[in-house]
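Note that one protein chain is taken out, while the other chains of the complex remain in position.
Naming follows writing order (A, B and C), and every chain is counted from residue 1.
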Amino acid sequence: MLQIYCPYCQELREETEFSYSGEAHIARPLEPQQLTDAQWADYLFFRTNPRGIHHEMWYHASGCRRYFNATRNTQTYEIYETYPLGQQPALTCDIGGKR
Amino acid sequence: MSQPNRLSVGGRIDRSKPIEFSFNKRSYEGYAGDTLASALLANGVNLVGRSFKYSRPRGIMGHGAEEANALMQLGQGAVTVPNPKATQVELYSGMVATSTNGWPSVEFDLMAWLGKLGGPFMPPGFYYKTFMFPQAWWLRYEKFIRKAAGFGHISQQPDPDIYDKLNHYCDVMVIGAGPAGISAALEAGRNGKRVILADEQCELGGSLLASQQNINGASASDWLGTAVTELASMANVVLLSRTTVFGYYDHNFLAALEQRTDHLGPTAVKGTRQRLHRIRAKAVVLATGAIERPLVFGNNDLPGVMLAQSVSAYINRYAVVPGERALIMTSNDSGYQAALDIQSAGRTVVAVVDCRYHAEGRLAQMARAAGIEVITGHGVIEACGSHSVTGAVIAPLDQAGDQITGAQRSVSCDLIAMAGGWSPVVHLSCHTGSRPVWDEQLIGFVPGPNVQQQYCAGAVVGHYTLAHALSGGAAVGAEAAGAKVPEIHFDCGDETEAQAQALFLIPHSKSVSRAPKQFVDFQNDVTAAGIELAIREGYESIEHIKRYTAMGFGTDQGKTANVNGVAIAAKALHQSIQATGTTIFRPAYTPVTFGALAGRDVGSLFDPARYTATHQWHVAQGAKFENVGQWKRPWYFPKAGETMQQTLNRECLAVRNSVGIMDASTLGKIDIQGTDAREFLNRIYTNDWSNLKPGKCRYGLMLKEDGMVFDDGVTTCLSENHFLMTTTTGGAAEVLAWLELWQQTEWPELEVYFTSVTDHWVTYSLVGPNSRKVLEQLCNDVDLSAEAFKFMDYKAGTVAGIPARICRISFTGELSFEVNVPANQGHFVWQQIIAAGEAYDITPYGTESMHILRAEKGYIIVGQDTDGSLTPQDCGMDWIVSKTKAFSFIGQRSLHRSDTARSDRKQLVGLKPKDPAAIIPEGSQIVMDPNQQIPMDMVGHVTSSYWSVCLDHGIAMGTVKAGFSRMGETVYCPLVDGRTLAAEICSPVFYDPNGERHHD
Amino acid sequence: MERYSGFSLFKHAFSHHENWQKAWHSPAPKPSYDVVIVGGGGHGLATAYYLAKQHGITRVAVLEKGYLGGGNTGRNTTIVRSNYLWDEAARLYDHSLSLWQGLSQELNYNVMFSQRGVLNVGHNLQDMRDIERRVNANRLNGIDAEVLDTKAVKELVPIINDSPNIRYPVHGASWQASGGVARHDAVAWGYARAANSLGVDLIQQCEVTGIRRQAGAVVGVETNLGFIAAAKVACVVAGSSGVMAAHADIRLPLESYPLQALVSEPIKPVLDTVVMSNAVHAYVSQSDKGDLVIGAGIDTYNGYGQRGSFQIIEHTVSAICELFPVFSRVRMNRSWGGVVDISPDACPIISKTMIKGLYFNCGWGTGGFKATPGSGHVFAHTIAKDQAHPIAAPFNLDRFNTGHLIDEHGAAAVAH
Partner (left out) sequence: MIKCHSETIRTPLCDAVLAITSDTNAGIYMRENTFGHLNLRGNPTDKAFLSSIETVLALNLPLIPCSSVRSDVFSVYWLGPSDWLLMVPIGTESQVAADLRDSLMGQHSAVVDISSAQALVNLSGVKLPELLQKAIVYDCDPTHLPVGKVVQTTFAKTGVTLCRCEDGSIDLIICRSFSDYFTLWLRDASAEYGLAVVDACLSRPKVSAQT
């Protein structure tokens, strides 16, 4: 049962207010037509799926209806930070290390 | 006296309130304050059940959550509860309890003969080795095995009780209200923090409730009284007794079950039977105490073999002495407490058998001083008796407790109190993912590293003296509250204790495999021999041992078994206990009623039902409803005496020939505004929105990025930068989140805002050749003529005087107007339309007729005709996929993948049954060769199928491999009933193929 | 391998069970093997068994980071059925079902495969359409399946709430009589014992931490016990597949999620079949010990914690109480979680990779226990021949590039 800090509402809220929307920082290719099938599939389906530090998107569905990013440990479920879209995480694998 | 084992003074029971109850059909009397277990013991009843596998007689061994044997069937009829532990059931008047196993009775159990005879053939895992032949017989064997399954039974009647839940937030959550917990709660509370103190027992106090010690000169019970009064007086402290914290989850979330009426009995005034507390705490203090370990020796499961601490608790708290002549077997100082308590209760202490060579602790000295015989360096190697203890065999042991070193002798006794050391209640800390750590000094597992904001105090971290529990509790209470640790001194006179000895299996003169059964897990009949056998067979991981023997699998989750089991395994494997490790403790700490986990979310509250503003009208008309997502939609409106098909025929004909009306309010509606709204639509939909003029509507198709159809609907251009999108009923929320996702994550530079207006507008489809005439009566500010108000036009105006948005769109192929008004006025407008339509026999119709009418036109229903595996091309809708848009709309790229671009994919086509009277069942599979042997090559399936009264034949839509190039070919649907229906592949547009009707 | 039978049990009883042989041995790893299988779950062990049995490849090691069967094999709700919608999936799962049927005898280990029948309950019109569609497809694929109406469901499961007025009324169900449950641990142990007796090394507490490659081909694995050479490495690590892929510097179309299950206290038998409801998200059967074994839904977030959020349990139990009001007073004994590897089309990946000698068998998600024998069987073929078994062929990795997915969840066919 996670408790997630919404960077827009600026407080901790219960997991049930949010919905999860997958790995963060996956930019949609600007010119999809230029990609091979394999490159396109990579964008569509292939994920890092790490054990440890994970940057992911959440949607404050029953709150402010904003998407935002979180850095979470998929092993301990600890959330290190949440941050608005467009920003880079303060904590990355290199800093936080893999668990 | 009727309660032979009851003391005349002492205890926390109320002798002025006698309570009648029955156990196994015999009546007994106990007192208010008793548990069922204490009352049974007071009455000299100690055979309470039969063991699971071997049907051995079993008695009460503990006094709380650790109890492994005394599972009850409590109450009768609808309120009966299977499997509560007698030690945790508070006695109430009229209680009816029975044993859960034992046939025909616990005293004389036929299964026991089976257990005795079959026992040798039922080692752990025996069923993996047999019952295999002949192959087909397993189900028969299993039928027999299942006869022996389960403990208690459930009632076939619905549960009359109600359950609820409360959400809490607190700064400090203290679990366990023994001295450590109370002390912690006091400190946190005094610091003004929001505190919750929960304890599973009916009274706060934990071990203090049975303590004879003094605290700072006051008796334990007086100290407790004062402390509880202080806690109760603090507004910032919530006290929850009868509340078990059963799960400790991530981010300091805890789940606790409060028993609110169980102790009152089923006839009591009804309130919430049990309440689930859902607690989010900033800090958690675990003060859950420790459980005494049994000792593992031969026949240690006989009724009359009990935990020493439990014996003390029965004496001091319940004024019950569960035996006349007691033998105490101990590996540490605490067994002496039981000896002292038994003696002061006026019963005989045969001896204290201490495995240690030196027993010079404070309590041991007190026992000796009281004249109790202490036999050091010995062990009880076997209990004797058939249905209860009649004696014991003791023998001298070596220093390590591994070997018998001399002659054994028998003593007579009817109670064996065993004190095998303490196992801290580390369960909750394990729930968070932390693993307990073996402490050689304490001889027990203590909580591992903290994963969350968690503190521990008292026996759970091995602080076994009362003074230490109190001072430790105060310290962590203050710390958890972020305050300075106070300087409080507790004087309890119990500071000295002698080192305990690690003793997990008392040797027998015979080898473990041949000795009388030495039980480790009483509930699941797991013996030391069983554990050794598992290891011998290669099941070496402690988790394999658990799974192979079922150790710790019971309803007590191995509270008394696991540590002994682990230690026995470690020894057999020649490795340390730490290396062997524990199995994993998981929620629930003690079992939790399903009803409480469900709370109010059952029955009509299981899932919200959503209603339109016109629902009451539909109900009054006798509509049948269909669940679509959470919505209740009118399905059809039967008239008296009609079959469903007759209703549908009538509704469809009314629409085609005169006028019908449908409540389409459940369609999702999203208001879209901004200078980039158009561009946004271009990216989200497959078709082009660049030149849609204000006042115009357009149908759009949305794909997921994988190219598959995801949602559809009509979007109206209200003004240059303002659109109203409609979505499917079930897709509304998902589509809104989808739009937000793309705008917020990928295209924040696009200026566009989305607002859900699904609930604001009702939508009424007024459909049929007479629809214009009906609407004209109610609308005088819009020119509804065919010339002025064209197909796919939108106009604002009023209907029945209410501001309305009117669209000329059609999902049926008929002339139709979609009237949108604010929902507050919806019901009124609906009534006005019905009144205005009377002259034309206006006919309300539901989703089923709507489905027929649209199928006649070949329009798809996303989710029925599509299933997430069809592209627009597969649906025959390539016309809606723009080839010229600059931006690669969502899903576009996927359409060009090699497989997706194939021209022989399954394609959505019309199907006309060869037999005009036939309706091919929806879901039928389609084959080309009806005579092929199974497995047949299926080329598709029927997605929609109806009787078309307008065309006077059945119609269907379905997917067919390469269907577009097979027009006119015959396909076959082999049905369950053996028939095969033939159909011709055709255009899905069955009715008015040129669209003349809705254009005029 | 010593044969198990009623007679052997009888015989051993007289020596107080002191002389039973090890079901399998726990050797130290050899420096090299022909095939290293990473992951000692049911699928990995079955793969090893069939490699040895069917293809004569016995220089095989199964490396397991924990204990055999301790992954999802040891934490699933044990539902076995083969009534999948799409031909490719139906073929795969039915192949498995046919292997289940003689498995206890083949392994000489009673896996208690109990064909007590599986019901998938439908609660609305679309559910019923999907059920009709699936049952028809199953029948024509030669899989036993039936559509039952409410009355027939009630006859099979008298305690089900068949009132038409509840929030999710039971409209009917699909029924696969040959479906059922099996004893999950026994499946792992049975395969382990049989594989070991054919010469396969089972190495526990051995975690693979790297995949060594040379010139685009696998040469072995790094482990906590040192390097082990092998020309073929087959990864069968379920929820850990993403981590394993990262060791080979590739990514997979998978995400790992917690999936929870729970058991009640044992009660006297009241439920003879397996009942599943996709719409309300609850699956229940009653074990031979008497406990209700209940499967919950997945958590929405990626996670490797083998535990999940409490509200999932609450929701599942309320759904169970809704379907079976008589369970309201039963008590939950234990809940736990597993880590499931979810693929985009809810179908497994049984595939070679772009790295020569590296194979993956994963993506079984919430429903791969039932596939254990079949999966091992076709994967062994794929490894041995370096070419997909015909039944496994559609489940290659390339389908994500071409778009040739086998969309099992698209058709609302339930997993588990």
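Quick note on the criterion: a contact is a pair of C-beta atoms (placed from the backbone, for glycine too) under 8 Å apart; a residue touches a chain by one contact, two chains touch by 3 or more.
The model shown is predicted, which means the values in this text are computed figures rather than measured ones.
Taking the full assembly into account, the omitted chain touches A, B. Note that of B:Asn216, B:Ser410 or B:Ser604, the residue touching the chain absent from this view is B:Ser604.
When you scan B:His827, B:His896 or B:Lys914 for touch with the missing chain, the hit is B:His827. Of the candidate positions B:Ser511, B:Thr675 or B:Thr980, contact with the unshown chain belongs to B:Thr675. Per the touch definition above, the residue from B:Glu626, B:Glu751, B:Glu776 or B:Asp899 contacting the chain not shown is B:Glu751.
Although one chain is not shown, part of chain A still touches it, namely residues 8-11, 13-14, 16-17, 62-66. Mapped onto chain B, the footprint of the missing chain covers residues 164-169, 194, 271-272, 278, 280, 600-601, 604-605, 607-613, 615-616, 631, 671, 673-675, 751, 753, 755-761, 801-803, 822-828.
The criterion applied here is as follows: only the chains that are shown with their structure count from here on.
Centroids of chain A and chain C (each the mean of its C-alpha atoms) stand 29 Å apart. Centre-to-centre separation between chain B and chain C, using Cα means, comes to 22 Å. Shared contact sites, meaning residues of chain A that touch two or more other chains, fall at 1-2, 19, 37, 40-41, 44, 76-77. Annotation for chain C: residues touching 2 or more other chains are 305, 309-310, 344, 401-403. Interface residues of chain C facing chain A in the complex, by the touch rule stated above, are 240-243, 245-246, 251-256, 300-305, 309-311, 344, 400-403. By the touch criterion stated above, chain C contacts chain B in their complex at residues 4-6, 8-10, 12-13, 16-18, 20-26, 66-68, 70, 74, 87, 101-102, 104-105, 108-116, 123-126, 129-137, 139-142, 146-147, 159, 166-168, 183, 185-186, 189-190, 204, 264-270, 280, 286-291, 305, 307, 309-310, 313-315, 317-322, 325-336, 344, 399, 401-405, 407, 409-412.
Partner chain A is touched in their complex by these residues of chain B: 249-253, 280, 433, 451, 705-706, 737, 740-741, 744-746, 748, 888, 892-894, 896-898.
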